[in-house]
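Excluded from the complex is one protein chain; the other protein chains are retained at their positions.
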Amino acid sequence: MGVFDNILHGFAVALTPTNLMFCWIGALLGTVVGVLPGINVLTTFAILLPLTFKIDPTAAIVMLSGVYYGAHHSLSTTSIMLNMPGEPSGVVICFDGYPMARQGRAGAALATAALSSFFAGCVGIVIIAFFAPALADASLWFQAPEYTAVCILALIGASVVTSKSKINTLGMAVIGLILGTVGTDIHTGVARFTFGTLELDEGFDFVSFAAGLFAFVEIAFRLGSYDAQVQIKTKLRDLIPRWPDIKAAAMPTVRGTALGAALGVLPGTGPFVASYSAYALESRIAKDPSRFGKGAIEGVAAPEAANNASAFTHYIPMLTLGIPAGAVFSMLMGALMMHGIQPGPEIMTKHPDLFWGLIASMWLGNLMLLVLNLPLIGVWIKLLETPYRFIYPAILLLTCIGCYAVHFRVFDIQVAAFVLLVGYVLEKLDCAPGPVIIAMILGPILEENMRRAMLISGGDATVFLRRPISAFFLLLSVALIVTYVVPTFRRSKKKPGPESLVEAGHAE
Amino acid sequence: MLLRVNGPKDLLAGLIFIVFGLATFWKSHDYEVGSALEMGPGYFPAAMGVVLTILGIAAIARGLTLKVADPITPHKLEPLLLIFGGIIAFSLLIETTGLLIAAAVLIAMACYRRLRSNPLEVLAIYVGLTGFSAFLFVYLFEMQLPLFWWR
Partner (left out) sequence: MLKAIITTSFASLLALGNASLAQDYPSRPVHFVVGFGAGGPDTTARILAAQLATQTGKRFVVENKPGSSGIIGAEFVAKAAPDGYTLLVTTASLASLPSLQTKLPFDVQKSFKPISQIVASEASFLLVYPQLPVKNLVELMAYAKDPKNRVLYGSTGIGTGSHLRMALFAKANNVPMQHVPFKSPGEAAVSLIGGETHTLFMTTTQALPLIKSGKARAVAYDYPTRADFMPDILTMKEAGSAPTDLDSGWHGMMGPAAMPEPVVKWLETEIRKAIATPEVRERLTNLGLIPVGGTGEEFGTVLAAAVKGMGDAARAAGIQPR
């Protein structure tokens, strides 16, 4: 078989000392980038760019790719440990990863994340190697109506994220949708809700919102609590996930991988949509959905797998069509083009060394990340055992620097500070912040595609139902609403329903 | 009045939803609203403003009819205000005086109480954290983060 010869050849390329070294540098840097707030893959690429001039193109793309998937791999660390998501998809990991850490199961959460990332990465790489062209063609079925329908389905899924009052959850999601409209409207160029400031032209920045709503509110809550602070004790045997954990995480990992791989092929969605959809799916099909948000291991495994699988299938538009799926891939393409290599359908035939070397290096890099991350868990746990009075100033300072570093402007830090105030009040009123962030990210994609679909169809709303894929997703959305609303009515007839017990228990 | 209601949280949340919803609805009419078939830039926010207002009314109704009391639990406000102040101070200082002073003010405010009981510990935290960030962000990642006011 030619393909297997190619793969062997790829490993021969990837295993040369230089390529191996650059793969290692990339993966290591990526891990650092994933953990640090404010430093993202794109800025790292820009810093590394002059270096790529001097090395050969295969080594360059191997290193840059290492940074990219390495950052995805370690993204969950700060979410689990500190409730601080560095990238949108980290928000989803916060939902259950952080409660797990608070229960002393940080080790299990981190190990599950590392293992499901590894699994998803391996599957994602196989998909690139074997099915890239077919998937690229299939992704073209996804047009504005389909994106709209997927976003609607995902948003309705947002209502399952928290177990607090449904009205509050919906209200927070709508607030997120409204906040997501801030900035220049892409269809008309009108600046909405910017109040004349240039800073809001491109909307609110994710990092400052996540910092305010998650990291800062958490600190204010923990310091302001009258309860005695309980030091989290993690027993050594909790460092590795136990058998029931592995069993519970296995199928969610597989499902998350499948969902992530599929959604990653679409250039119009980011890894957030993938990891968030995987989370929503798991919480819908779980036997006991109320465990979600309180430290369910499936809630870490599935989104983490989806995030990493989509990170790899995001390569497909670039490798098969020469179309970058986002700014990171524009940079990757630029780095190749400067060496005279045009990414696109010809890359497999014209530069087999580079293509198969990259595939093999991805697998090696994935393995390196696993080997790197598993022992690191011990270090993270040690860090968690440090008294909180040492940890919170560190979170504060690093997060403030992170907010500043995104656009190098103080405005973003100030946004985070005010988000802290508002988020604190809302949290006190039992309005969990998760839906705000979810809706802030999904809302603009939804509105953009919904209006685009209507523009393209010439104002014909039936387009959403005439196209099979979008009709299917909309049908699923309706089904979801029904399963969501019906139990409320049925339960409200009985007196102290299980739901109100849950709610009462949640009022900390 | 708030305190006698069983669900003061829902009541307040509902009020916030209504105020924010109405404000959004009102402000979105600065932009062309259009219709469902030809949505202008104001359509989506205006619709969301209406939905939020309705949800706010529902939350208030829930708060007024709640059977079991669900009061707002007390919390110390001092840490919140100090952290908020620290972050704002950091944002005002980072570009004018540089990281070293901005971080000092942030950490001093965040560790306000310990500054008096255990100043050495706070100093150690400051030196360690600032040294770490300077090394990582400024030296390693060559980030355009001024350390001092002369860049």
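Letters are used for the chains, namely A and B, taken in the order the chains are written, and counting of residues starts over at 1 for each.
What we mean here is this: contacts are C-beta pairs under 8 Å (C-beta built on N, C-alpha and C of every residue); 3 or more make two chains touch, one makes a residue touch a chain.
Treat the numbers as computed from the prediction; the structure is a model and nothing was measured.
Chemist: Of the listed residues A:G104, A:G268 or A:P289, which contacts the missing chain in the full complex?
Modeler: Of the listed residues, the one touching the omitted chain is A:G268.
Chemist: Which of A:H9, A:R102 or A:H187 sits in contact with the chain that's absent?
Modeler: Selected residue, touching the omitted chain: A:H187.
Chemist: Pick out which of A:M21, A:A134 or A:A327 touches the chain that's been left out of the picture.
Modeler: Going through A:M21, A:A134 or A:A327 one by one, A:A327 is the residue touching the chain not shown.
Chemist: To test your reading of the contact rule: which positions on subunit A touch the chain that is missing from view?
Modeler: 42-43, 45-46, 49-50, 53, 139-144, 186-191, 198-199, 201-202, 267-268, 317, 321-327, 329-331, 334, 337-340, 342-346, 407-409, 448, 452, 455-456, 458
To be clear about the criterion, only the chains that are shown with their structure count from here on.
Chemist: Roughly how far is subunit A from subunit B, centre to centre by C-alpha average, rounded to an integer in Å?
Modeler: Distance between chain centres, rounded to whole Å: 22 Å.
Chemist: How about subunit A: which of its residues touch subunit B in the complex?
Modeler: Per the stated touch rule, the residues are 36, 38-39, 43-44, 47, 165, 167-168, 170-171, 174-175, 177-178, 181, 185, 187-188, 190, 192-193, 216, 219-221, 223-226, 389-390, 392-394, 396-398, 400-401, 404-405, 408, 410, 413-414, 416-417, 420-421, 424-426, 428-431, 447, 450-451, 454, 459-461, 500, 504, 507-508.
Chemist: Would you pull the subunit B residues touching subunit A in the complex into a rising list?
Modeler: 9-10, 12-13, 16-17, 20-21, 24, 27-28, 31-32, 36-42, 44-45, 48-49, 51-52, 55-56, 58-59, 62, 68, 70, 72-80, 83-84, 86-88, 90-92, 94-95, 99, 103, 106-107, 110-111, 114, 125, 129-130, 133, 136-137, 141-145
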